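All protein chains but one are shown at their positions in the complex.
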Amino acid sequence: MSEAGAVTTHQAATEAATPVRAGERTRAVAHALPPERLLDVRHLKKYFPIKGGFFGSTVGAVKAVDDVNLHVDTGEILSLVGESGCGKTTTSRCVLRAVNPTSGEILFRIGDDEVIDVAKLSDRELRPLWRNMQMIFQDPFGSLNPRKNLFDIIGEPLLVNGVKSRQERMDRVAELLGLVGLRPEYMHRYPHAFSGGQRQRVVIARALALNPKLVVADEAVSALDVSVQAQILNLLLELQERLGLSYLFVAHDLSIVKHISHRVAVMYVGKIVETAPTDPLFHAPLHPYTSALMAAVPQADPRRRSEMIRLEGEVANPAKPPSGCYFHPRCPFATAQCKAETPLLREVRPGHFVACHRAEELDLPGVERGTPSLGTSRAEG
Amino acid sequence: MSDVALPVADRAKEPSVYVTPAWKLTWLRFTKHKLGVVCLWIVVLITLMALMPEFFSAADPNVTSARLAYIPPQPVRIIRDGHLVRPFVYGVEGQRNQRTLKMEWVQDTDVVLPLRLFPRGYAYRLFGVIPTDRHLFGFGTAEQPVTANILGTDRLGRDQWSRLMYGTRISLSIGLVAVLISTVLGIVLGGISGYFGGWVDNLIQRLIDLLQAIPAIPVWLALSAALPRTWPVTWVYFAITVILALLGWTRLAREVRGRFLSLREEDFVTAARLVGASQGRIIFSHMVPSFASHIIAAVTLAVPLMILNETFLSFLGLGMRPPAISWGVMLQEAQNLQSVVNAPWLLIPGVFVIITVLALNILGDGLRDAADPYSH
Amino acid sequence: MPQTPTATEATRKGADRRPLLSVRGLKTYFELDEGTVRAVDGVSFDVMPGEVLGIVGESGCGKSITMKSILRLVAKPGRIVGGEILYRPDPVGRAGGGGAEIDLTKLRKDGRRMRNIRGGEIALIPQEPMASFSPLHTIGEQIIEAIRLHQDVSKKEARAMAIERLREVGVPSPEQRVGAYSWQLSGGLRQRAIIAMALSCHPKLLVADEPTTAIDVTTQAQVLALLRELQAEHGSSIIFITHDLGVIAQVADRVVVMYLGRVMERGPVDDIFHAPKHPYTKALLRSVPNMDTEPRVALPTVEGSIPHPLHKPTGCPFHPRCPDAIPGLCDVKVPALRPVDSDQPVACFLYHREVEGE
Partner (left out) sequence: MHWFIIKRLLLLPFLLLIFSIVSFALIQAPPGDFLTSYVAELAAGGTSIDQAEIEALRTRYGLDQPIYVQYGRWVGNLLRGDLGVSLEWRRPNSELIGERLVLTLILTTFSLLFTWAVAIPIGIFSATRQYSLLDYVFTILNYIGLATPNFMLALVLMWVAFDKFGVTVTGLFSPQYLDAAWSWARVGDLLSHIWLPMIVLGVAGTAQIARVVRANLLDELSKPYTEMARAKGLPEWRLVIKYPTRVAIAPVVSTLGWYFPQLLSGGLVVSVVMSLPTIGPLLLRALVGQDMYLAGTIILIFCMLAVLGALVSDILLVVLDPRIKLESA
């Protein structure tokens, strides 16, 4: 991962050279990113002030997102996973600028040679960003305006982005409905005519209306019934393949994450504790939290009724996080160092980053599988 | 992926429901509320009275005649000698009591005054433009029209029914106009407060706190007392309206703000923002339609309050003043026990107030429930 | 409605063991303006002493209403319109000679007998621990109240018992926590406190209604382990209601699979997961990704979506989504729940042609 400082310097230089269009100053840092990289989030922070005291002044901050680094390559599905309150949703909303980050950089490849820093865009410059980046929400009931029919809902992105011809929009909406597996004649119906799964298809159609490159899916299937979940997962995967999309997939369900993603980033109390390609992460986790999280997932097989490894205690309060490694009070392997020093996210194996002082020495259990686990080929520290 | 199987409901149910817009569903829900529908009709009727009191009235409301003071109501009857006949009233005859020197009115069952529809009467301009002399009803024959006072007369011998019709115009319109001003104030300030938040929100909220802490009637009284006695009726009318509106907008503002705050957090609003919709579009295409029905309901509930307040002020002599006619002004005639005991029918305008306020309240509740069926 | 299969089941387990609770053809309907919602429509199952019975199903399958019917907590406009819920306070004993049988549906909802059973003998572990404690009373007050309702003890003794229960469920420093309000506790502690309250009178049957749905996976693991320990210790039976197949596989001894108010299939947990018979159960199990499914390959799905409860299909409720539906039969007639060469009754015409109610 390259240093963020270099980019800023470079950016300043380009800014002086070409003060042409609005938005220009945040562009033209294309070579700061490797060509396959679509999104690169660097040192992202989002603090929410805590008001209190007599005058309602700020007395502290909830560090909802605390120095998060992550990246998504073109055509890649990155899952952001963690328990409630870990900051995964806030992170995803910062990437979209649905929430304004406190600091950090969000580099996003908007064209072949164009990279913008999403974090620095002015409000006026957000519209072109959102043509390339869209969102799927968790609650299929709250994310569709009950007063508009599907044509208005799916056609809105087209309308506000310059497609004024009604016929043109009708055609495109019909096409999008077909794409997500709904009948085109549904476009005159209102959301109340649809079930949760169908609504989620509508939400997906709206997100795809402007041909985005990146789709942020915030718990996109967790509100759905089990039998419908699989339909939507299949649809998401199919669309990803057909349209060459990339997903930032925010979820708490590890089984789904394992099924859908190429790479996974695990968050705990506002920080990323481990990120790696899906297979090594699940079969040879390097962070005790990741390992415990996987052990806690109940297996849908009564014959594998393991004595689930219980993680003691509960998720730390992000307003008053513990010292050192935030996980140390619950970690069975914690040492004095863990209590004192905050571990940095470092690359322990190629592509496998972890924020744990003892990553090399621990041999943590992952998900079992038929073939011998990666543990045997493990590089000895 | 193939087309999704239709939910079974699609086949079982009339598909037209699926293409019914939300406001229509709200309306369908409202019409299930029978009492609400009845009240809607009452409100429509009262509004008609307010729009054309001249047509509904039987006599000129300002013509005084001391000779005809305190005639009790002459109820419309349809049964005479045990037979169903066309509607009529009995005539009355006044006799001066020699001891008390008071006029005493006696019903004369020999004089039958038939009710006639659309007779000619005093001339007026309908809606202020169309000259006509037709009225809804009258008594007697076409050649010999007779005045009869179905709701009796007051101290100055004026026909109460006719005065009530005129009073409806002023009382209802004061309520409406005051609420209109309140609504504009409330929506603008509440909207600003809710949408922008921050210190603007804080400032407006504190202002609302302050205004709500003030007991309204003394302040209204003081403001009305400040109106010069020499002002013409129309000025007083507008001044009273503004005075009522000045303290009345706070509740609406709170309501609007609350709606804005909760809508701002809705996913569909975020979604609209994320597809690049402008702020104006988000507010007017997504947020306002979402709470418009609530605002209509809140306004419907605010009108009766304003009507009651006008009645209070006028009753105490600090609101509308004669020769203007409002329900409150009419009730002033019944301000003390003595007048009520002598002529209880002077309280009839109060019954009108109650019916109007009742109907508007039930209507407003019905609308609110229809707009927000899951709120309770 | 005779339900012979359950008798067979009981026979296999030994004649001296009778079910603690037998639900027979239970029907709970809701009369709404728009029509009748048949939320529970002829549900039968048994709960044996000391076992964990899992009820699994998706939204609208009637699992929560079944639970409320057992506790007689169904509120208007809902009503139990048919069937029986037989509760045997003393199920162990010689056949016929065991304790009395009480039909809970015949008891008055708010009568003394039902109130004594509710909380005292059959206790509830609710879904939302936060909302299930009154915000204006301390958790201690609420647990003490539960104890004193069913046991003749002084306030002081009850308090000591409440602290003991809290300690038992792993609440740290229970002496202080007994005076805390529910909103002062973390999610996991709240769930533990609710369990302490449910266990306060040593009930014979615990009804757990999605007790871990609202909590995180690591906390869920703690709570499930705790429930297992407590059950082993007290020997009470548990009805565990959930939509999570993983959870059911981990905790249940026997499983009831419900869909749209009806039992599709029931049987021992191993059979349900490894030899499912009903097409719905099969589809459900296949459609859930687990740690073993091949990544990014389309999952087998159940087509369509769950119908609105007001517009249930005729015939077998699952037939519109069923890949094996037999036209002219499944969409017309309702299959009865009948055992198929095992103690695993299935309501499906693929296995038998017996029609419900005949």
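Order of writing sets the labels: A, B and C. Residues in every chain begin at 1.
To be clear about the criterion, contacts are C-beta pairs under 8 Å (C-beta built on N, C-alpha and C of every residue); 3 or more make two chains touch, one makes a residue touch a chain.
Predicted, not measured: the structure shown is a model, and the values here were computed from it.
Contact with the omitted chain, checked across B:Leu28, B:Ala222 or B:Val242, is made by B:Ala222.
Among the residues C:Lys63, C:Arg88 or C:Arg118, only C:Arg118 touches the chain that is left out of the figure.
Considering the full assembly, B:Thr311 is the residue among B:Ser293, B:Thr311 or B:Ser326 that touches the omitted chain.
Of the listed positions C:Phe133, C:Tyr259, C:Tyr280 or C:Phe318, the one in contact with the omitted chain in the full complex is C:Phe133.
Although one chain is not displayed, its contacts with chain C can still be listed: residues 71, 73, 110, 115-120, 123-124, 126-128, 131-137, 142, 145-146, 149-150, 181, 183-184, 194, 197. Think of the hidden chain as still there; on chain B it touches residues 210, 212-219, 221-223, 225-228, 304, 308, 311-312, 315-318, 331, 334-337, 340-341, 344, 347, 350, 353-355, 357-358, 361-362, 376.
We adopt the following convention: only the chains that are shown with their structure count from here on.
Greatest centre-to-centre distance from chain A is found for B, with centres as Cα means. Chain C has its Cα centroid 55 Å from the Cα centroid of chain B. The geometric centre of chain A is 36 Å away from that of chain C, both derived from CA atoms. For chain C, the set of residues that touch two or more other chains comprises 303, 305-306, 308, 321. Counting partner chains per residue, chain B shows two or more touched chains at residues 4, 7.
By the touch criterion stated above, chain A contacts chain C in their complex at residues 77, 83-84, 195-198, 225-231, 233-234, 237-238, 252, 254-256, 258-261, 278, 282, 292-303, 305, 307-312, 314-315, 367-369. The touching residues of chain A, counted against chain B in their complex, run 96, 98, 126-127, 130-131, 134-135, 137-139, 142-147, 149, 156-157, 160-161, 181-183, 188-190, 192-193, 195, 197-198, 201, 203, 206, 209-210, 231, 234-235, 238. If you check the complex, the residues on chain C that touch chain A are 58-59, 186-189, 216-222, 224-225, 243-250, 252, 269-270, 273-274, 283-285, 287-293, 295-296, 298-303, 305-306, 308, 321.
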